[in-house]
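Structure, as structure tokens:
All protein chains but one are shown in place.
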Amino acid sequence: MRILVVVASQTGRTKRMAEAFAEGAREREALVEIVASADAGEDQVLGADALVLGSGVHMGGMESSMRVFFERMAPLWMQGRLVGKVGAAFASAGLGGRGGAELTLISLLANLAEHGMLLVPMHGRLDRYASGGCHWGPVAWTGARAEGVGPSDDHLAAARDHGRWVAECTGRWLAGA
Amino acid sequence: MRILVVVASQTGRTKRMAEAFAEGAREREALVEIVASADAGEDQVLGADALVLGSGVHMGGMESSMRVFFERMAPLWMQGRLVGKVGAAFASAGLGGRGGAELTLISLLANLAEHGMLLVPMHGRLDRYASGGCHWGPVAWTGARAEGVGPSDDHLAAARDHGRWVAECTGRWLAGA
Amino acid sequence: MRILVVVASQTGRTKRMAEAFAEGAREREALVEIVASADAGEDQVLGADALVLGSGVHMGGMESSMRVFFERMAPLWMQGRLVGKVGAAFASAGLGGRGGAELTLISLLANLAEHGMLLVPMHGRLDRYASGGCHWGPVAWTGARAEGVGPSDDHLAAARDHGRWVAECTGRWLAGA
Partner (left out) sequence: MRILVVVASQTGRTKRMAEAFAEGAREREALVEIVASADAGEDQVLGADALVLGSGVHMGGMESSMRVFFERMAPLWMQGRLVGKVGAAFASAGLGGRGGAELTLISLLANLAEHGMLLVPMHGRLDRYASGGCHWGPVAWTGARAEGVGPSDDHLAAARDHGRWVAECTGRWLAGA
């Protein structure tokens, strides 16, 4: 099972969430690759069983490099080539980000939905849901960039939990084919 | 495979979308039950492999009876009993509904996400996507209530298409368990 | 200047946010009335210069009593009688509410938008924005209901801040007529 994590992370904090997510997924036997949104290519996306998107919350929404990635992948949408893959999302929000994190997650999932993927939300039975979760996906609620505060241990644990769950769901989905 | 369609339909138009959705799902061997949001009970929800929510768009969002249904099902969320089921949504919007249909679909899916269900969006390769679809689910764009205009044939065909797709996904998901 | 605060508050926590909002608005000479969503009537709404909606976050969205209120006010929408009033929103979210608070605020504002009101978001220069704010409006991030934790002092201060700002905006809007 191959999981591709595409991450837009200007400050490196969302990248740490991506790494925690990957750790969890690997505990469930997934082969996980993390790639920056600016570098992700068509072949990587086509080769994955699950596509997971993570973005920093910036000015009320996702980082622009993620939207550029979406536009580069538009031909795959025209051809319907991602239909039936598995999708999930996570985010990291700094100062004032409380207002944009949920809309960011919904907007990330919107793109995966448009491609016809099955979406895996983060459910409330996962250990760290209360401290680092949101039902659309894990979120790190950090401070302002200048403070240098990264995701907390709880946030990272939530990302790890979700990585496990997404890998479990992807494995089951593949087994049913 | 059992699919429960819970529908909030003050004017009967969303109900017609539910029936079309059910027709499509039955073509893929699903046992489909349609129940009004006011009548849906815990046992019905627990017995279903997939829970599909349909609502008329009213004052910019879903009908209130659907939210009442969500609140009655809150104990199931506390117990995590719907985790891992399959979820999907559809809507019907009248005059001015263009502004609320997408937010209604997202809000319906938000509840299913909170319960930890896998969400099945409507993908763009389905025949009627362009005329009656939206990536979150099928939508009937009807006129004002007074005009008595129901979902068009295209809208109903889109609902039928999505019913088939949701049933196919549910079957595959069950087979992978 | 008259401000009507309509509040859906099953646990009483959102009501405390309403009271803090009202305190702030009164410091700017507003006459503020707080009414439960179940009790709010057409005349109260028509008599207000600004309509402010507050709801607890429940199962991923607003409380059902608020949507029932929206439906009772639908005739005012048909007649366009609230066009040009001022609108704002706030929320209170418990366990897992992080995932629903922003969508709740957007959904509350969606109804005010549909009525044609000017929307007043919460801006980041207000003192307590970072600890109790979100750009759509103030949010109390409390714990689970059983823990009996209410809005913190910071959350209440954010609501008070926003009350002042909404009253200032309403006053300016009225003065320009």
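Order of writing sets the labels: A, B and C. Residues in every chain begin at 1.
The criterion applied here is as follows: contacts are C-beta pairs under 8 Å (C-beta built on N, C-alpha and C of every residue); 3 or more make two chains touch, one makes a residue touch a chain.
On a predicted model such as this, the values are computed, not experimentally measured, just so you know.
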Tell me which of C:19, C:49, C:63 or C:114 is the one touching the absent chain.
C:114
Touch as defined at the start, partner being the missing chain; which of A:83, A:103 or A:140 qualifies?
A:103
Where B:80, B:99 or B:176 are the choices, the one touching the absent chain is B:99
Which residues does chain A use to touch the chain missing from this display?
58-64, 67-68, 70-71, 73-74, 77, 96, 99-100, 103, 106-107, 110-111, 113-114
Using the document's contact rule, name the residues of chain B that touch the chain not shown here.
60, 95-96, 98-103, 106, 124, 129-130, 133-136, 139, 141, 144
Kindly note down the residues of chain C that lie in touch with the hidden chain.
77, 80, 83-84, 106, 110, 112-125, 135-136, 169, 171-177
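In this text, only the chains that are shown with their structure count from here on.
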In chain C, what residues contact two or more other chains?
60, 96, 99-100, 103, 106
